[in-house]
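Selected chains from the complex are presented in situ; the others are not included.
By letter and in written order, the chains are A and B; residue numbering begins at 1 in each of them.
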Amino acid sequence: MTSNFEGVDLVTIRDFSRDQIEHVMNLAEKMIPIALGEERSDLLSSHLLGSLFFEPSTRTRLSFASAMARLGGITLGFDQPLGASIQKGETLADTIKMVDAYTDVIVLRHSAEGSARLAAHFAEKPIINAGDGAGQHPTQTILDLFTIRKAKGKIGDINVALVGDLKYGRTVHSLAEALALFGAKLMFVAPKTLQMPKETVRAVEKLGAKPAMLTTIEESLAEADIMYVTRIQKERFPDLAEYQKVSGEFKINNALLKDAKPELKIMHPLPRVDEIQAEVDSTDHALYFQQAFNGVPVRMAILSLILGAKS
Amino acid sequence: MTSNFEGVDLVTIRDFSRDQIEHVMNLAEKMIPIALGEERSDLLSSHLLGSLFFEPSTRTRLSFASAMARLGGITLGFDQPLGASIQKGETLADTIKMVDAYTDVIVLRHSAEGSARLAAHFAEKPIINAGDGAGQHPTQTILDLFTIRKAKGKIGDINVALVGDLKYGRTVHSLAEALALFGAKLMFVAPKTLQMPKETVRAVEKLGAKPAMLTTIEESLAEADIMYVTRIQKERFPDLAEYQKVSGEFKINNALLKDAKPELKIMHPLPRVDEIQAEVDSTDHALYFQQAFNGVPVRMAILSLILGAKS
């Protein structure tokens, strides 16, 4: 039975089947009027979310808090690791057991890969991974899928170009796999040194995808229905000149987009710096602010399902 | 129609007419029993305030949070710019658009003058300016007017001495204009180098006021009904000796107040350091703690009106 999410952990996107992801997206769709404040709900009243951000992530943290609040629930926790317990050398396991005793569900952001799995081991309450180092960020993946489905009516058979830092970019690895699971056609567009890791390429091929490996955005423009852009970080390059050349080539602006399909939609997990120029914001291509909003109904759906709340 | 505030931004006090300010004050008056916790309200239940403090301001931040909570609403946000987004170089516009998608109204405190106007440009939801650099802090102005009206029964024809740093003090510029709008008689009491800027003097004269420019508190004592004190900051003076002389002359204590009207009320936006001595707190002159409390009912009124909540 796909709809029984009560009490489950969401550590990686692989914890959910395709049917389960569809179920979340269908419920998220229904949550939109509540997320917009047009309808009221107390579905999660008396429910407490422990929000543990060991590293800052304003967007993820506030969208979870908004999702709880829109459903009448309450959020407590911390947004940086300044607590006495952590300063005094408390282990993550002990911190998790504490919050486990004070709340009904825990969202965890931590710099160490594997910390969400460890937390899930020690907590009785469900753990939602909001990013653990180079690891997963599954609610981001689901909101990305939801955004594509909402914009295009489907995910299968859509041409999706993943653009930018595909080697270190956390979100694109799990997104690539999830897109393959849903039958999307993939283009991996990155500087050679920042291409998609082999494990991810193999994983999507196993799911039937045949990703095109491209080195310039221009090559992807004619076919792309969705362009998912991630930031290229200076610290990935030993040579500053090389960084400047590459980052210049991977900037999206209106001139570049003249060769794109009119219905191309551009996504970005945000925050951005300058990899999408502000002039793009007012075009029909810009989908990234809608995408950020979609974090709220998707997280409302996930929280409701995991908490077993009945509407 | 003066009472339609729904969806409007409050960036400067000039955004509101005298009639509108009176309307806010009348509603604030009715909010007092709820602000005191004597009556319950769920007027703003299901409403979300985005509370974005890019620089700390405990009093303003907590009074907005209290105002929301007293009306059943929820506050989320940050109290210092430590979020990943901002660290990563996100623009204010992008941060505002994010919170715009997660909440119903945004209160913004920022060190850069003009940031509230910029935020209002990018946000669909209403923006309340809680201080932007040398710019405005309009909810402070309204709570100051409200405090005078409550203490004296009226604002027009009251003698109000603005005392201290009138050059750099943010609150006194807009307060001076608002007082002139309501017909108060003004005294500007400041060291010569910290007197009221010419633009503000001209603005109040245009509104019919004839401010007295004074250099010592003593000169204002015989007539003042209200003395509004602001702090003189050391960093405004190139010469430490000059600072010590001036700040010593602008300290309020009980000895000084012997020559004041018995019904003189002293106000201060707080926090204070030593410009009002603690011995004054227990006299009938002290109005500043009542003034701080008044921030709650006034902000309750403003939030309710801007959110279009019907009681």
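Note that in this section a residue touches a chain if its C-beta (ideal position, glycine included) is under 8 Å from a C-beta of that chain, and two chains touch if they have at least 3 such contacts.
Here the structure is a predicted model, which means the values were calculated and not measured.
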Shown here are 2 copies; how many are in the complete complex?
-> 3
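Just so it is clear, only the chains that are shown with their structure count from here on.
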Report the inter-chain centroid distance for subunit A and subunit B in whole angstrom, where each centroid is the mean of the CA atoms.
-> 40
Residue numbers on subunit B that touch subunit A, as the complex places them = 45-48, 50, 74, 76-78, 82-91, 93-95, 97-99, 101-104
Listed in rising order, subunit A residues that touch subunit B in their complex are 37, 40-41, 55-59, 61-63, 65-66, 69-70, 72, 75, 79-80, 270-273, 278, 289, 292-293, 296
